[in-house]
Structures are given as C-alpha cells and as structure tokens.
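Mind looking over this structure? Questions follow.
A protein chain is absent from this complex, but the other protein chains hold their places.
For clarity, chains are labelled A and B in written order, and residue numbers in each chain start from 1.
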Amino acid sequence: MESDTVLRPLPRSMDATSTEKALAKRPRIGETIIEGLLFLAGVVSILTTIGIVWVLASQALLFFTTEEVSIIKFFTGTEWIPALGQFGIWSLVTATLMISAIAMLVALPAGLATAIYLSEYASPRTRGTLKPILEVLAGIPTVVYGYFALTFMTPLLRQIFGVDNVQVFNTASAGMVVGILIIPMVTSLSEDALHSVPNSLRQAAYGLGATKLETAIRVVVPAALSGITAAFVVAISRAIGETMIVAIAAGAGPKFTFNPFESAETMTGHIVRISGGDLSYDSIDYNSIFAIGLLLFLITLVLNVISRFIVGRFREEYE
Amino acid sequence: MSEKIERDPENYPTGAAQQSQIAKRHRTGSLGRTLFLLATASAVIVLTVLLLTIINQSFGLTAVQSEVPEEVLVQRYNDEQKQSAPDLDSLPKPALVAILQEQISRGLGRRLERDQRFFEDQLVFEDPVLWQEVCASAEPSAGCTLPARSQENVVALVQERVVVPTVVESWFLFDSIFNREEIILEAAEKYPDAELVFRSWMTGEFVASPQSSTPELAGVRTALLGTLWVIAITMIVAFPLGVGAAIYLEEYADQEKWYNRVIQTNINNLAGVPSIIYGMLGLAIFVRALESITSGAAFGVVDAGKTANGRTVLAAGLTLALLILPIIIISSQESIRAVPSSLRKASLGLGATRWQTIWNHVLPNALPGILTGTILSMSRAIGETAPLVVIGASTFITVDPSGPFSKFTVLPIQIFQWTTRPQSVFRNIAAAAIIVLLILLVLLNATAVYMRNRSAKKQGQLS
Partner (left out) sequence: MTDLVENHNGKYAVETRDMNIYYGAFRAVKDINLQFKARRITALIGPSGCGKSTVLRAFNRMNDLVPTSWLEGEVFFHGKNLYDNDVDPVEVRRRVGMVFQKPNPFPKTIYDNVAWGAKINGYKGDMDILVEQSLRQAALWDEVKDKLGQSGLSLSGGQQQRLCIARTIAVKPEIILMDEPASALDPISTLRIEELIQDLKKDYTIIIVTHNMQQAARSSDFTAFFNMDDDRAGYLVEYSVTNELFTSPQNELTEQYITGRFG
C-alpha cells in the first residue's frame, strides 16, 4: 500500500520547485531546544565537579594562607590540635590508613574467596540465592553498620582481648566493619573479572589434569588478576572515603597512634565531627575541613583513575 | 592404573607415589573448596548477626521507675471514690484533671491550659479575667479556639507530667528470654521500686511520636517526615536531570567529540567520590552561597533577618540529588543502550524525528530499567548520613518539617545521634529507628524487584 503511494508519479501541478520545497531542510526549533536542554543536563555533572574542586581548593587556600598554618607542617606534622594552632594531617591520615588496611585485611580474602566460590564452584541455584544476600548487605546504610560496630563488634573485641586492652572507641572495630561493608563490592567486581575469563582456559587446565582448585587458583585467578586488582583499588578508595562507621566507632579526637585498640580519628570522621558542631563560617576550623576534604578527594580520585586504567588494559587483553 | 602404561616413569610419580600425590591434590582441593564456601557463608552469617543485634536491642525487659507509680494514683482514686478502676486509662477526665491539679505546678498548668483547655465550660488553672484578656489580645493562645482536651489526651499528660516513667535499665531480648529469672532477681535488688516490664521499643507510637529528649517518649515522626521531604526534593531534581543526561549521552552525543567524552569520564569519576565530599559541596554552595534561596528568604517565605538559614530540606535535597545523579545517569544509560537499535531505525524510517523516536519508542522501552535504577539510587540517598551531617541537619527539632524551607532531620541522622549517646536506652531507640529505616528500604527495594520481574516477563512475551 505504502509503496503504491510513494511510487505514484508526482501530480502534474507539483513542479520541480515545490518538490524541492517539500524536501528542503526544515529548521526544527523544538528538536534543537530539546537537544540543548538534554546537553545542559549532562553539563550539570561537569558543574558538580567544577563546584567540588573550586569549593575545596578555594577554602583550602584560605586555610593554608592563614598565619598559624604552614603547609609544610600540615604535611609533616603528627599533631592536630586546632586550639594550639597545630594542624599536622598525619594523625588523621594514619588513622584513615590503618582503618583502610584493617578493612582490606577483612574484605580482600573474604571478598575474593566468595567471588571464586560464586564464579567457579556454585551451582546456578546457589548463586541465585547468595547474590541477593550480598546485594542486601551492600544496600544497608552505613550508619547501621556503624551501630553494628559499636554495639556488636566492639564488645566482642573487648571480650576477646580484654576490656583493659581495648578502648570503647577503637580503629580495629571500625576497620573490621568497614571491611564487612566493602565485601559485597570486592566480591561483585572480582566475580565480574573471574567471569570474563574465557571458559577455554578452564578447559585447557582440566585437559592437562588439573583439579578444580588448581584451575581456579593457578589459571583463572591469574588470568583475571588485573580486574581483581582494579576491584581492590576501588575498594580501598571506598574504605578511605567511608564516614559513618568511623564517626561512630573509631573515636572522636585526632591521635597519632598505630595501636588498633586505641581510639583515633580519620579524615572523614574529623570532618563530620567538626561540621556537626556549631561551626562559624570562615573560622580556621571551618577552612581546615576543606583542606582535609581536598586531600581526601584527591586520594580517592587518583585511586579511581588507577582502577579504571587497570580495567581498561584488562579489557584489551581478551576482547 | 597399571605400571606399564606410564610414559615417563623417571620424572613423573608412579604407583603409590602417584596415588598419594593425587590424593594430596584432592585434599588440597576440598580444603580450598571448604574455605571458599565458608567465606561465602560468612556473608549470610554477618547479615544474620547484624539483624539479630538490632532485634536484640529493639525488644527486651526494662526496669521502669516512676516518680508517682500509676497504681498509687489509681488506688487512691479507687479508695476515695469507692470504685474499682483497673488502670489509669479507665479513669474519668475530671479525676485525671484533679490529679494534675494536685501534682503539677500552677505555672505549668496554666501553660497547658493555654495550649488547649481541659473543659469547655470551666477553667482549671487559669484566672478567668486573665483568660479573657489573653483571648482578646492580638495574639490569642491556641486554647481560646481549640476544643477541650480529650480523656486520652489528659491520660497522656498525667503519664508525662506526673507518673514520668523512666527506664532505669534495659536488657537485651535474648537475655530477657533465656536469663529471665536472673534479671528478675537483679532488678529486684537494684531497683526495688521499679517495675519490670517487657518492652518493644519499635511500636506504632514510636513511629508516630515526635522527637523528644526523653528516650521513653521519643519517636521518629519528625525524622521520617524529614526523610520523605528531602527525598522528594532529591528525586524531583535528580530524576529529570539524570535521565536527560543519559538520553543526551546515549542518543545525541557524538563520542568522537572531546566534550562528550569529558562528560562521560567525569560522570564515571563522580560516582567514586566519597559522599562526604558532596556534603562539603552542599555546605559551601547550597547552605552558604545560595543561602537566600535555600532558606526561602528570596521568596519571602521567612523574614530575612529572623530565621534565615540555609540548612533546610531544600539544601539537603539538592545535595543528595547531586550525589545520586551519577548513579541515575549510569543506570539509565545502560537501560537506554539495551533498547534494540532496530526499534530506532523503524521509527526513523517512518519519518519520525529524533525526539519523537526517543519519546515514543526508546523511553517507554527503557523505562522499567530506568525506574529500577532510580529506586535503587533512592534507597542509597535515604541511607546517606555523612553529607547531611556536614551540611548541618538540625540535631534536635520537634517541629515536623512542612516544606522545602523547613529545618529538618532525617532517619539516619537520628540513628547516628542516638547511637552516639552514652545512655544505653538511646541504643534501644536507635535500634528501633534502624528497624523503621530498614523497613522503608525493604519496601522500596521490593518495588524495584517487582518492577524488574514484571518488565522481564513483559519482554519475554514480546520475543
């Protein structure tokens, strides 16, 4: 039917110019406006980034140009006592690193082992049951994990290691629970990496007389190593940026310590505590949290970029 | 297998040696398998322990000590009036008012009466002349116009002002069940005046009551409403922006152009920025720089001089909107990408414009996926605490938020506040508030799962 109409010769009255007119490019203003609006929606994300960088950098600049503050002492000092004008970031950074390290000690083996089980061993049915449970764990708000750290993990640690040895607020408890928090993330990203290892490699290993474990550990995991590494890097970044668990369970007050059973304050924990109180704008306290925020932003950004870079190279290997 | 088939007996283990080599490898294999299984099971265990911890704190025996025990009041009434009322709830209103008259100060009584009268036809605490004056003044009290207090209302007043039940100690649920006898003994010894009652901290009353500094009376209504207001703002802003950006990137953007690649990379990087950083952005931009807008002063909603403060529902909603924007964009992009390109070609081939194609064909097909992703990002926003603490949610407000320019608190912040209080009773209500939060999240996620399954079914029918 359609083709009939199309193939019918042009009516005589319709001369060449009117055809030209009918097919001429028509400005579609509505279309252009819509495309423009959608483009603006995309630009909002750019503005967000610019906003973050500008806010953090400008306030941090104010902080560093304050008389009491020396940028060298900021990066070398181990005491953070605003009242005395001492702003040494290391007391906050060590706590952050310690909690992230403890978290990774929990999340790395548990997450990778779970990923191997789900990818190499579990039947589709078991996978179908376990994956939603991991999703539930990933969906629980961090403040609930903080509550869990304070009311379950800390008492447990104090029971095991002695009330005198373990303070009520301590980095061990916070770190372990941050670890639990990021297990689902490590698992899901590592599992994706293991999954993308071609089946032919597993068959080759079996064909040489390898057992299932030998195939999994010595062929599949090494083949997925870059993806797994990327997962770990992202997880570290997540642990460093985690706030509520440490704000609740790690303690309030910067302290330069390497004892996981003592209280200490992380970068994020400090920002939350300072901004949660009555804070007057443009005070040195107010500006200092932006300096910490800038450092935090840069660390996590670098980690995320590294992870993406590793993943990019990994993809090239197999596709 | 027999010896004779060995191909390289010098270098490969044979016979018994080989049997044991294989057996060892298999033992290692099953050990590994067991370890992996245990690690996986630990996820289930952690989830269970976490839920049990919360339940354990939400219910249990409590030792309640009252300033004037309820029974004493009821007994006195029964003796005087030769009645046999079983409890406070069944006392008539005049008797309850009499108790108040006897037990509370006149000043407090007058305040209560000005809020709401006890009787239509008589004044209890207030002087009639003064009352006339107050009601005739430019700003009459609420009590002048409101109907009289109900009997239940007066019961609650007596509870709150006279009986004042205080939980002096609470026990965990599992202790309460398994060590009941010991707890009874312990309580009788430590608190001879206290009454031991089994209490569920998570009740309908808990959900419906406003915040209070008394944990026994505190509820989450203020916080729950705050959460709903903030999320409403967040979704109104983030959903159109997120889906719009996703449509732009998938349907219009030429990936060869540098600026489009910058937008895409930038979105991916934003998804990895810690949430607390967004809080600092919100603090500096929405709370401070745009204070006149977020406080409502620019719209004349509040007097500029009086309460102008950018720490409002609007500022919080906008902050969380920026936070979940990358998540919505990425998940919407995936849904749009999954729409078969044959559909687009068919539509364009019929002479539809690009936007007509998107609006009539691409979006309807991508919608279930987009909505699922949106709901998941919404539950992320509901659980976020850190950025809202940073932009300065109010730590203590009892007034329900009523609009975008209200001060606010949200459920996670309420949980955070209560968790960090030293008194153990606050842990109980924190646990109860967690249950409310988790129920809210479960409902949302169930909706998402339902929609995912429904759309999967629908797609199944199509193909």
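For the reader, a short list of remarks on this structure follows.
Note that in this section a contact is a pair of C-beta atoms (placed from the backbone, for glycine too) under 8 Å apart; a residue touches a chain by one contact, two chains touch by 3 or more.
Since the model is a prediction, treat every value here as computed from it, not as a measurement.
Contact with the chain that does not appear here is found for just one residue of A:Gly85, A:Gly162, A:Pro222 or A:Gly312, A:Pro222. Touch with the hidden chain on the side of subunit A covers residues 123, 198, 200-211, 214, 218-219, 222-223, 317. In the full complex, subunit B touches the omitted chain through residues 1-2, 4-5, 7-8, 10-13, 18, 21-22, 25-26.
Criterion: only the chains that are shown with their structure count from here on.
Listed in rising order, the residues of subunit A touching subunit B in the complex are 28, 30-31, 34-35, 37-46, 48-49, 51-52, 55-56, 59, 109-110, 113-114, 116-118, 120-122, 130, 133-134, 136-137, 139-148, 150-152, 180, 183-184, 187, 211-214, 216-217, 234, 237-238, 240-244, 247-248, 268, 271-272, 275-276, 279, 281, 289-290, 293, 296-297, 300-301, 303-305, 308. Of all residues in subunit B, only 25-26, 28-29, 32-33, 35-40, 42-44, 46-47, 49-50, 53-54, 57, 240-242, 244-245, 247-249, 252-253, 260, 262-263, 266-270, 272-281, 283-285, 288, 322, 325-326, 329, 353-355, 376, 379-380, 382-386, 389-392, 395, 412, 415-416, 419-420, 427, 430-431, 434, 437-438, 441, 445 touch subunit A in the complex they form.
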